[in-house]
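Below: one structure in structure tokens.
Complex shown without one protein chain; remaining protein chains in place.
As written, the chains take the letters A, B and C, and residue 1 is the first residue of each chain.
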Amino acid sequence: MYTEKLLDHFKNPRNMGRIENPDGIGKVGNPVCGDVMWIYIKVKDNRIEDIKFETFGCGAAIATSSVITELAKGKTIEEAEKITNKDVIDVLEGLPPLKKHCSLLAEEGLHAAIEDYRKKQNSQK
Amino acid sequence: MYTEKLLDHFKNPRNMGRIENPDGIGKVGNPVCGDVMWIYIKVKDNRIEDIKFETFGCGAAIATSSVITELAKGKTIEEAEKITNKDVIDVLEGLPPLKKHCSLLAEEGLHAAIEDYRKKQNSQK
Amino acid sequence: MVYLDYNATTPCLPEVVEEMKRWHTELFFNPSSIYSPSQEVKKVVEDARKKIAGFLDALPEEIIFTSGGTESANIALTGSAFAMKDKGNHIITSSIEHHAVLNTCKFLEKQFGFRVTYLPVDRYGIIDPEDVKKALTEKTILISIMAANNEIGTIEPIEEIGKIAKESGITFHCDGVQVAGKIPVSVKKLNVDFFSISAHKFYGPKGIGALYIRKGTRFKPIMHGGHQEKGLRPGTENVPGIIGMAKACEISKNLMAEDASREKILRDELENNLVEKIPEIQINGHPEKRLYNTLNLCVKYVEGESMLLHLDFEGICASSGSACTSGSLEPSHVLLALGIPPEVAHGSLRFSLGRANTMADIEKTCEVLPKIVENLRKMSPFWDKK
Partner (left out) sequence: MVYLDYNATTPCLPEVVEEMKRWHTELFFNPSSIYSPSQEVKKVVEDARKKIAGFLDALPEEIIFTSGGTESANIALTGSAFAMKDKGNHIITSSIEHHAVLNTCKFLEKQFGFRVTYLPVDRYGIIDPEDVKKALTEKTILISIMAANNEIGTIEPIEEIGKIAKESGITFHCDGVQVAGKIPVSVKKLNVDFFSISAHKFYGPKGIGALYIRKGTRFKPIMHGGHQEKGLRPGTENVPGIIGMAKACEISKNLMAEDASREKILRDELENNLVEKIPEIQINGHPEKRLYNTLNLCVKYVEGESMLLHLDFEGICASSGSACTSGSLEPSHVLLALGIPPEVAHGSLRFSLGRANTMADIEKTCEVLPKIVENLRKMSPFWDKK
């Protein structure tokens, strides 16, 4: 059901863990499947210097978490905002139809973290 | 589905054929299955001296024809009248449920032949 | 033994049995499970679906697996009746369908108030597409016509009827149980929305069949449960059966042309010989538009079962109609629909040939049957009369 690529990210998730005192944190979940994803970002000079995730979820949730953090790492905030679930699916070389929403969760998680970062920036101004 | 006994009577039917100028003839049929049985009797001194059948019908129809003629042969009219389909089934060591009516056809055939004989006797009086 | 009842069922090919074996034992996994051995099973099931789709010129997602032809027909009929009862309550079928179709129609009539038109056939068993057209009403939701009749072998003008159905936007089920494996089928060309097949009729295993459902066709499942087959036909998949059916499709595809020409020669030989040797018999079904393996005839003044028993004594397996009506006393509804009088219909025999038959089988039958008929006619009150 899952691609080799996905299983690899699932087995060896990149950027797994937590960032203490992150610049932004995105906490998203899907009420239907109950899966939850937290994305932490550290931003420096408008660039995502570090990114980590914690995920309670299915194989696809974990793998898409891993992929989205890889895709976002090193990107500017604006670049990172343009990353979509489609990019994640492309990296994974496909997802079962039922699992499309897992990649959306990853997209939402990254976007929520960026929004959180922006909010914090604004409140510091 | 059929007993050995039945198959034997079917294969080697006893008293098969026609009696020219019979003393009685019974022509019976079942409208549902379309089977038809004709029983001819020759009576002497109130005794069924000879009996023959012609049957268009299933295996059970042919076998029960054979058996009923064997059972009736040599009997007095009164004795023959007492022969029922149950006697036929006993000789055959059983009949499939769907084929019970075939033995009734045989009983009816014999009784019709006796009735015909009686009628003819009465009209001769 | 001479087996001449291939329309009733066929032997499952040894290579099909062999193919199924490991999916019973080592690779027994439930295809719905998540672990990799199951994923392998799932893949093989989907490969089988592709093969069967290819066999019918359909898409894989248009095939669901069932327990046989009867279930396929029931899903198509009851399933579309229930799904479209808001649209109408009228069904068109023919008077010579298999009981899987006829009795499902009767069920829908009696239990759910559907109205069913049973179209007549001509003396050869052909359904006139014009009759289908004329029977259409505003309430018509479904047409169900068989591709070829199991008793007499007559092949129906499905493509024409399919065109009519398509033009009028009516769902069309075709009972293809007797053609699948005998004649190449393209559900696309036939313009059908449902097509039923049963593996044991083409050297596959018993207990497995398929239903082609054209994409977008409205119907409701008749069974409910897990979401195997996308919930359209729940229940743990009969994996070995599915694989066996796919294998049987493959083999049939390869051997079909060869089977056809060989069996036709044998069947014609049987037909010609019996017509020559037995007086007062009649051949039923269409002279040309007929399955190449099927010979149905009526022997006047003799009843069918008694001939079958004598044939059996000689080691010849034949039937007098369809196997699944052998518990019935009435003459074949198919023969009656052809206009054959009941007493003649009672003397029917069906020989249906298959892959293992040889000329010796035909010769034996031609030698044995005339004698049987002669002896039984001697016993018949009707024959003597003449």
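The rule we apply is simple: a contact is a pair of C-beta atoms (placed from the backbone, for glycine too) under 8 Å apart; a residue touches a chain by one contact, two chains touch by 3 or more.
Just so you know, these numbers come straight off a predicted model, no measurement behind them.
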| item | value |
| --- | --- |
| Residue, one of A:I62, A:V91 or A:A106, that touches the chain absent here | A:I62 |
| Chain not shown: contacting residue from C:E62, C:E151, C:D193 or C:E237 | C:E237 |
| Sites on subunit C contacted by the missing partner chain, in the whole complex | 1, 5, 8-14, 16-17, 21, 24-26, 28-30, 32-38, 67-71, 73-74, 82, 98-100, 103-104, 106-107, 111, 198, 200, 205-208, 220, 222-228, 234-241, 305, 308-309, 311-312, 316-320, 322-328 |
| Absent chain, residues of subunit A that touch it | 2, 7, 10-11, 13, 16-18, 27, 30, 32-38, 54-59, 61-62, 98, 101 |
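Throughout what follows, only the chains that are shown with their structure count from here on.
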| item | value |
| --- | --- |
| Chain centre separation in whole Å, for subunit C relative to subunit A (CA means) | 56 |
| Separation of subunit B from subunit C, taking each centre as the mean of its C-alpha atoms, in whole Å | 40 |
| Interface hub residues of subunit B, defined as touching at least two other chains | none |
| Two or more partner chains touched - positions in subunit C | none |
